[in-house]
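Right after this comes chain A.
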Amino acid sequence: MNEFYPLVYTFHFYLFGLVALAAAIVFVTRKSPVAAALWLVVVMTSLAALYVMLDAEFVAVIQVLVYAGAIMVVFLFIVMLLNLGTLSELGEIRGKWGRIAAALVGLALVAELAALSRAAYSLRVTVPARSGPEAIAETGGVIGSIAAPMFRDYLLAFELTSVLLLVAIIGSVVLARKRSEHDAG
Partner candidate 1 sequence: MNGLLAAVHYNTWILTTLLALPLAGVAVLALQSRAAAGADAAAKMEIARRTALALFVVEAALSVGLWWSLDYSSIEWQAAVTLPWIPAWGIHYKIGVDGIAVVLILLTTFLMPLTVLGSWTGIREKPFAFYAMLLLMTTGMLGVFVALDLALFYVFWELMLIPMYLIIGMWGGSRRVYASIKFFLFTMLGSLLMLVAILYVAFKTGGASGVPVFDYDLLASSAAYPAQAALWLFGAFFVAFAVKVPMWPLHTWLPDAHVEAPTGGSVVLASIMLKMGTFGFIRFALPLFPSAASDPAVRTVMVTLAVIGIVYGALVSMVQPDFKKLVAYSSVSHLGFVMLGLFAFTTQGMQGAVMVNLNHGISTGALFLLIGMLYERRHTRLFDEFGGIARVMPMYAVALSIVAFSSMGLPGTNGFVGEFLVLIGAFRTVPVATTIATTVVIIAAVYLLWMVQRVIYNPLARRENAVLHDLNWREVGLLVPLVIGIFWLGIYPAPILNRTHAAANRVIERVGGVPEVNPTELTVRQ
Partner candidate 2 sequence: MTFDLALPSGLLGAVAPELILIVGAMALTLLAAWRPETDAHQRSVGKAALWLLALTAAAVVMYAARGASAAAPGIIAVDGFRWAADLVFLAAAAATIALGIESNPKDRFVTAESHVLVLLSAVGMMILAAARDLMIVFLGIETMSIAVYVLAAMDRRSVRAAEGALKYFLLGAFASAFLLYGIALVYGATGSTNLAVIGETIARFGLTGHTMISIGIAMLLVGFGFKVAAVPFHMWAPDVYEAAPAPITAFMAVAVKAGAFAALLRVWIESLSMMDAAWLAPVWWVAVATMVVGNLIALSQRNVKRLLAYSSIVHAGYLLVAVAAGTSLGTSAFLFYIVAYTLANFGAFAVVAALGEPGTTGPAIPDFEGLWSTRPWLAVGFGVCMLALLGLPVFGGAGFFAKWYVLQAAVTSPHGLVLLAVILVLTSVVSAGYYLDLVRAMFMRPRPEGARNPAVPPYTRVVLVTSVALLLAIGLFPGALATWARKNAAVTPSAARSPFAQGR
């Protein structure tokens, strides 16, 4: 799969990749939940950019709209609601040794996962690369190319997500609801 990529493409790819990486590191080291949440939004947005570059425009849009938008807003909303900016809540990061240990475990994990990128070159799958504008056009445009698998191959999964959301709705309603007098005692 040694495709040729224009330099500008490569540059931007690396740029957004580095931004995402840096933002992620900043995200986990922020004491304030609000700051952390905002940095996470940066990560997500960068990823959205990468999605575009990976020919997944629709996913990128959803990423910005749903993820960086809706979900993270809810997070921020909760952080604000609970007023978690207090000092006691801020001193929650583990101590030096905890961080060092975590870094070590992280390194171990990365070392293991690093093999993945090498492995990518050796993928012996012969599925033709169905990317690029032509392919997209063939399969019905940006949306259409997604619609096919989603509503044909993965129809069941799609329907299942509705059940999942139903569960989530019932669950969050039940949990967030004010206590009734029956269980108030």
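A word on the picks: all candidates are chains of the complex that A comes from, given by their letters.
Structural remarks
As a working rule, contacts are C-beta pairs under 8 Å (C-beta built on N, C-alpha and C of every residue); 3 or more make two chains touch, one makes a residue touch a chain; residues count from 1.
Just so we're clear, the structure is a prediction, and the values are computed from it rather than from any experiment.
Touch with chain A in this complex holds for only one of 1 or 2, which is 2.
Residues 112-113, 115-116, 118-120, 122-125, 127, 153-157, 160-161, 163-164, 166-168, 170-175, 179-180, 182-183, 185 of chain A touch candidate 2 in their complex.
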